[in-house]
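Here is the structure we will look at, set down as structure tokens.
The excerpt is restricted to a subset of chains, each kept in its original location.
As written, the chain order gives the labels A and B, with residue 1 at the start of each chain.
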Amino acid sequence: MSTQNILLILDLVGVFAFAVDGALTAIRTARVDIVGVLVLGLVTAIGGGIVRDVLLGVTPATFQDWRYVTVALTGGMVAFFLGSRLTRLATPILLFDAAGLSLFVVIGAAKAIELGFGPLQAVLLGAITGVGGGTIRDVLLNRVPTVLSAHSHLYAIPALLGAGTVSVAHVLGFDAGWVAVAGALLCFTVRVLALRYRWNAPLPPGAPPV
Amino acid sequence: MSTQNILLILDLVGVFAFAVDGALTAIRTARVDIVGVLVLGLVTAIGGGIVRDVLLGVTPATFQDWRYVTVALTGGMVAFFLGSRLTRLATPILLFDAAGLSLFVVIGAAKAIELGFGPLQAVLLGAITGVGGGTIRDVLLNRVPTVLSAHSHLYAIPALLGAGTVSVAHVLGFDAGWVAVAGALLCFTVRVLALRYRWNAPLPPGAPPV
């Protein structure tokens, strides 16, 4: 399978995962109707990619290509109809979110590299692709974004690890397709372990403990 | 009158309506001074068009052309000086908002078509143009955006109908100018009827009724 195809499939799986995540979060935390559920699913799923592409100066792919919007709306509909069962389980939301995060950070970093950006920019753009959609979702729902919260169990750190894997591997000359899979697995594993064992990043000196 | 002129006039009327709407919302819901009133009027009036143009990859027209900023600041000043009377009446805010919404969704869809985007993108860009400014306004004021609220009486649906009219008419080969007027009237009518008769979109299964 070509690198391009691997990245496209990972991207669409990430869009679906984030759409379900965003729609379930909307149902669980706010008073939204079907439009709100679909909009929040869509924003969570394609928001990070749009911010990345605006920063890269290209027309947003997640917006241009009808497959992204269709997959995102499908994820939102699934969450809308199954949400009353799924929301009792916080775990699926976290797993969908971890999957979306892992896939998006490697896609974002790979796209930045492909367009000729440097390694540091690739890491940042990967992380922005991963956390961007969820951050817009949280801002729209009036919540402090997960990426900033001291109780979020290492949200940004696995994102930076995943994007960093892609960036470093590119500098070392590895093939982008399978490196993306490896980076996504690393990000997903660290995120899930952090959730499981309640790892947190250091607080500012003098801050009361969590 | 040329299509171009019809669209420009509708656009500037929409800017004025949204500026008054945004400024009145600021006065009614937050503790803002004249700067805050004008900024929120300006953001509400030109925010949606800016987001649309950034997504389209063109320099924001509402920002480049001095007429937009001037009309928006004028609307904000009107609201500032008359606000203490107008805010007692919630209806004018809703009508100005419905007018701005209706005009912007058709302008946004028409601009996307003009720049060669597909019909699905035109519908989404029209809706984004319509709801974008108000959404930024609500985010700045720490409110859950109207477009997401389950009590908003079909905000996004008339927007999608108006933009959809322009998009479908373009596919069928109709003239853009008068189609825009028709799409705006459809959006406005549905929105006002939804407000009058308290129509709401379906809630997620299992959610408590409104």
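Couple of notes before you dig in:
The working rule: a contact is a pair of C-beta atoms (placed from the backbone, for glycine too) under 8 Å apart; a residue touches a chain by one contact, two chains touch by 3 or more.
Quick caveat, the model's predicted, so the values are computed rather than measured.
The complex in this file is a homo-oligomer whose displayed part has 2 chains and whose full count of copies is 3.
Operating definition for what follows: only the chains that are shown with their structure count from here on.
Averaged C-alpha coordinates give centres for chain A and chain B that are 29 Å from one another. Looking at the complex, you find that chain B touches chain A at residues 54-57, 117-118, 120-121, 124, 135, 139, 142-145, 147-151, 154-157, 200-207. Of all the residues in chain A, the ones that touch chain B in their complex are 26-27, 30-37, 39-40, 50, 54, 58-60, 63-64, 66, 69, 80-81, 83-84, 139-142.
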